[in-house]
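With one protein chain held back, the other chains of the complex are shown just where they sit.
Right after this comes chain A.
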Amino acid sequence: MTLSACGGGGDSGASDTVRVTLVNHVWTENIRKVIPQFEQETGLKVEVTQLGEDQLSDQYNVKLNAGSRDIDVMMYRPLQEGRLFAENGYLADLTDKAEGSADFDFADFQETPVGATSHEDKLVGVPIITEQQVLYYRKDLLEKSGFTAPPATLDELKAQATKIQADNPGVAGFVARTGKAAAVTQFSSFLYSFGGDFVDASGKAAVNTPAAKQAYAFYGGLLRENGPANVSTDMSWSEAMAIFTQGQAAFYPEANSLYKNATDPAKSKVSETVGFAPMPAGPAGSKPYNIPSWGLAVNESSENQDNAWKFIEWAAGKAQTLEQQKAGVPGARTSVWENPEGISTYPADMADAITVSLANGVGHDRPVVERVAQAREIVGQPIVDAITGGDAAASAETANEAFQKFLDDEAR
């Protein structure tokens, strides 16, 4: 195993250098520290390109479109661009490689994430990071306003946010993503908890159902009435997280994989007092999303596919997944979640919240389509309309019409 790597397998253009493109993420920071071990074990050299999320996406668009060979392993978002890339044949088929490796133990991966990295019964990616929605909150503010527990329902969330805001001038009761496309993922848990979804069982657009309208009005209303003053409609997680970690908001629904930003004293003013709760229940219960946010894939045009797979086999292997999860990055391997060591480093309330999410979670946090960016803008419009005080119900009707047209268009 160790030496065969140098041979470069059966690829004609195989090289001992594996070119890996990764996104700015805690996972990437962690893996970069141990890459020298991999290089020593295999004799391969790893060349890492690290980019921000938008730049990464643009880079793939340009390079994969041009059939570029200078990317071997690519970190990508299965739910965002997975379908598009797979449809265009950018992703190599990894089925045989994954199932053929005993060490890799492919059966160990959770079903939902693997579903998201598969295309037409072929495995085109390996999920490495999963995310569940949890509620970040400020223990001290709750206590000060006389609440003994974080909100269990959405009604309680609204009530607590309102009271805390009244008790603490200058502090918002609630903050969340507000950008038209950016907010869709976090909003999705609200949508599901009200009993809705983006698309109904028959595949028709469903963002104008009574449940969806309520969810839009609720999420937008919370931000309008209990959000920060002058709330912008451009916030993604980094802006919303900054407001929360600056101590300017009481509640913040966000992906658990970002929790270190709130608990790290170097990044957060509220690291001592932050708590985590499961997604509050709506009329349909507590239904947070539970999705694979990032996966690793091999570029179909790469001439170094065997070595690329060796990197994935190692980076998404049991040992690395356990290390990553201990360092705060939730993975997709069942064995690691079952291993007490796997969640030993999580704050206890975070671990509890995740358990709830894993049990009730929904496997997508945005419309599952090919042109996700466009779909997100369509279904996200009622969110920003609700935030700015517009008629959420009317906006949902308009969005539904546009979304149905989009779905018809894509089905053609």
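Definition applied: a residue touches a chain if its C-beta (ideal position, glycine included) is under 8 Å from a C-beta of that chain, and two chains touch if they have at least 3 such contacts; residues count from 1.
Here is the rule we go by: contacts and distances are computed from a predicted model.
Peer 1: Assuming one chain is omitted from the figure, identify its UniProt name from "Hydrogenase", "Protein-export membrane protein SecF", "Peptidase M16 inactive domain protein" or "ABC transporter permease".
Peer 2: "ABC transporter permease"
Peer 1: Given that one chain is not shown, which residue among A:Thr42, A:Thr117 or A:Thr178 touches it?
Peer 2: Reading the full complex, the residue touching the unseen chain is A:Thr178.
Peer 1: Among A:Asp105, A:Asp140, A:Glu377 or A:Glu401, exactly one should touch the missing chain; which is it?
Peer 2: In the complete complex, the chain left out is touched by residue A:Glu377.
Peer 1: Looking beyond the chains shown, say which of A:Ala161, A:Ala211 or A:Val231 touches the absent one.
Peer 2: A:Val231
Peer 1: Determine and list the chain A residues touching the chain excluded from the picture.
Peer 2: Missing-chain contacts on chain A: residues 54, 57-58, 61, 64-67, 84, 87-88, 90, 178-181, 228-234, 236, 243, 246, 248, 370-371, 373-374, 377, 380, 384, 388.
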